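The complex appears here without one of its protein chains, the remainder shown in place.
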Amino acid sequence: MHEYAIEMRGITKTFPGVIANDKVDLNVKNQEIHALLGENGAGKSTLMSILFGAYSADSGTILINGKEVEIKNPNVATALGIGMVHQHFKLVQNYTVTENIVLGMEPRRGQILDLKKARGEVAALSARYGLAVDPDAKIEDISVSQQQRVEILKTLYRSANIIIFDEPTAVLTPQEIDELIEIIIKLKDEGKTIVLITHKLREIKAVADRCTVLRRGKYIGTVEVADISEGDLAEMMVGRTVRFEIDKPGQEPGDVVLKLENVSVKDHLGLEKVSNLTLDVHSGEIVGIAGVDGNGQSELLGAITGLLPLSGGEIYIDDRPIGNLTIRERIEAGLGYTPEDRQRYGLVADFTIAENAVLKNYYDPRYTGRFGILNNQAMHDEAEALIEQFDIRAGEGSHTKAGSLSGGNQQKVIVAREISLKPKVLIVAQPTRGLDVGAIEYIRKRIIEERSRGQAILLVSFELDEIMNLCDRIATISKGTIVAVNRSDEVTERDIGMMMAGSQAKESV
Amino acid sequence: MKKKDAWIQSDGAVSVLVVLLGFLVGTILVALVGKNPLNMYKAILQALSGYNIDNGKMNVRYIGETLNYSVPFILCGLSMGFANRVGLFNIGGEGQYIMGMTVAQIIALLGPQIPVLHWLLALLGAMLIGAIWGGVVGILKAKYEVSEVVSTIMLNYVALYLSRIICLQLPGATTYRTATYPETALITNAFFQKITKNSLLNNGIFFMILAVMAFWFIMEKTSLGYGMRATGFNKEAARASGIPVVRSISISMAISGIFAGLAGGIIALGSFKYGRVIAGMDNYGFDGIAVALVGNSTALGTTLAGMLFGLLKNAQALMQAKQIPKEITFIIQGLIVIFIALRSALRIYKEYLDKRRLQREVGL
Partner (left out) sequence: MMILNMLPSVLMIVAPILITAIGGMVSEKSGVVNIALEGLMMIGAMSAAAAHVLVEASGMNHTLSLVLAMVIGTGIGGLFSLLHAVAAINLNADQTISGTGINLLASGVTIFASQILFNADRTKEFRMGMQTDALGFYPTAYIALIVVLLSWFVLYKLPFGMHLRACGEHPGAAESVGINVKRIRYIAVLASGMLAGLAGGCVVLTQTIQYTSNTINGRGFIALAAVSFGRWRPAGVAGAALLFGTAQAFAIIANNIPALRVLPTEVFNILPYVVTLIALVLFSGKNYAPAAAGKPYEKGAS
């Protein structure tokens, strides 16, 4: 067997407006676990998509086991033994586990589908590799980590020898991450070669043999993981020294501003996703909701903001019940919100920064005169002030269309807008998702600043270290209820991880 | 952005390109079936300027007729365009037009015969019923997620037959017309008639101009329009920001219906001296779709596009006289709409240009 399973030489790939890969090299040895590290937008996913045949490189060569190949489409990649476990699972929601695994390679009896045979094959495969799944369950009904196992089985069904994992731990609890690491090691023992795309330094240290670092589309270097520290890896990834800790001055919280009392919420299919949830947030404190995606956070936020109705309990802002108020009334009652999906819920891409800045209060006398006539000048003035205050990079100032801003600047616009409305309570959901390190630092710094000014803040995040670093108190959510609320200095990540998965609560507050 | 790229981005340029393409294909088609395309253009020229190339005579009446035909096209274009800005595909202009026409006819025959008040009431009635006929669609969409594409088509046919049922009950009704209107119900304009040699150009054109201005003003200058535009661009963000989306959609469909209803009323009282018991659709509502798309759902664009379509319609009879089937104009319109749908093809082309430029930068 050739020493190197994969050799990518001089790979270049451009998209409209960006050079995703700029003469990148990658060498992966046979039967090693090789990590591909880089920030959001560094080009890791693009490189692997080229390997998997989803894209064609503009130039460069690829060798598999020493032989030069051209990977025109996923079929060719599959034939070469390459399989990909995608970050955003490519599973058909209303098909069963079996149907998803065999899709495209279905066993047949003559011309007709033989799903019974498929089921048998899937069960056998699942047993052999220790990846427990229910072959007849529909994807929309199973958990995220189970769905990931289906993705893995898809590659194994196609006899993959090289398996690429794209950001596999983003959606898992700490326990599930441990399980996944065990699975990956087992696959390596079975003779597979693993490429792990990630930006999580801790996991690289836990499982990878070697690591290649990309930055802004360029190849930076390859290192032996055992010989390098997390700090040095971070520096390679970002290009400068990175501070992990944030300065958070001690502070006494004030009165209760937001109160959730026995809140229950059903999703739009009628299933109860939040059950009897009680929590409060004081002024001058940051309360975090820690939990794995899918445990009711979205529904809870929906109920607080007004996008979903309350099916039980009540929500108070400054002792005023808001459960029956419209979305606009809640905003007027002092609710600020930076949504998780900023492009879908936070901004109108075709509007200018000025128009986005007043999205929640454009009807205020400051911006709308008599007879409902808009005061465009006032909007632009307000936007220009925010642009300066929040250091927003916009080519045409307040006339820039929001859609043309970078992710970080879009988030700044949203945060700026919410803060400028001086809400009684500010809710931030996944505030640093998908941003580059510079923007992440800025947003987190800003959140702490607002806390110092007495702002009550509710933070929902899937990044545990973000929660640990920023929050005063942490409420762990699992299956729609709060398992426990702890002071951040009295609990460890391990403890929270166990609570996320539903084990014993460890109360401190 | 380089100047060449900016040009491709401009929506106005796209519209012009698309219209020219439509005409090109239409011309080829006419030639292919053995007719002389030149006749088509002669007819268009005559409709536009009144000048008949073949015999060198000038008849101002054609100019008046072109302007008059533009009125319902522009109004129906405004109707579709207004809804489009809120993200709806309102192809119910036809039904709203028919209901507007019907109510105008009713008030014309049964209303108070007081000068000015009579036709004013009739037109207002037309606008009101248009608002209702359109508003219903908006509510169905906003509250019950019923596709407006299907519901408007259904309401078009309902309007057609309902109009027949009602008009057959009006005074003096036969199978195709009612009694003649009283003088006070008409919106004819003697001055126009004099200067355009008895074309049908009437007071309706003033209402149309007011409508165009209202469209622009509401959409661009009011908080109501702001909310509508936000809803049209990104309904979820609008909703999450507290903008009353259901209300915006319903109101915009109602306003959309007002424009189309007004068109029906103007045609009823301006182009005819009696009520009609219609057997089929006038098609202004459907043509309004193409007008709005070419005009990119803006006030100015729709006006220009509407005038173009008015011109084409006026040229139809002239074309038919020169043995060119008048349906060629429908074909051209259909092609224009399809080409508009391909606007995104231009975006793909632009992305291809960007990519080549980047590749050059990287040294490939």
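Here the chain labels run A and B in written order, and each chain numbers its own residues starting at 1.
Please note the rule applied: a residue touches a chain if its C-beta (ideal position, glycine included) is under 8 Å from a C-beta of that chain, and two chains touch if they have at least 3 such contacts.
The shown structure was predicted, so the numbers you read here are calculated from the model rather than taken from an experiment.
Shown as candidates are B:V146, B:A179 or B:V246; the residue that touches the absent chain is B:V146.
By the touch rule set out above, subunit B reaches the unshown chain at residues 33, 89, 91, 140, 144-147, 149-151, 153-158, 161-162, 164-165, 168, 280, 286, 289-290, 293, 325, 327-345, 348.
Taking the complete complex into account, residues 49, 54-55, 73-75, 78, 84, 86-88, 90-95, 99-100, 103-106, 108, 111-113, 154 of subunit A touch the chain not shown.
As a working rule, only the chains that are shown with their structure count from here on.
Rounded to whole angstrom units, the spacing between the C-alpha centres of subunit A and subunit B is 47. Residue ranges of subunit A in contact with subunit B, taken from their complex: 12, 14-19, 22, 58-59, 305, 307, 326-331, 337, 339, 344-351, 355, 359-360, 362-363, 367-368, 371-374.
By the touch criterion given at the top, residues 221-227, 229-230, 233-234, 236-244, 351, 354-355, 358-359, 361-362, 364 of subunit B touch subunit A in their complex.
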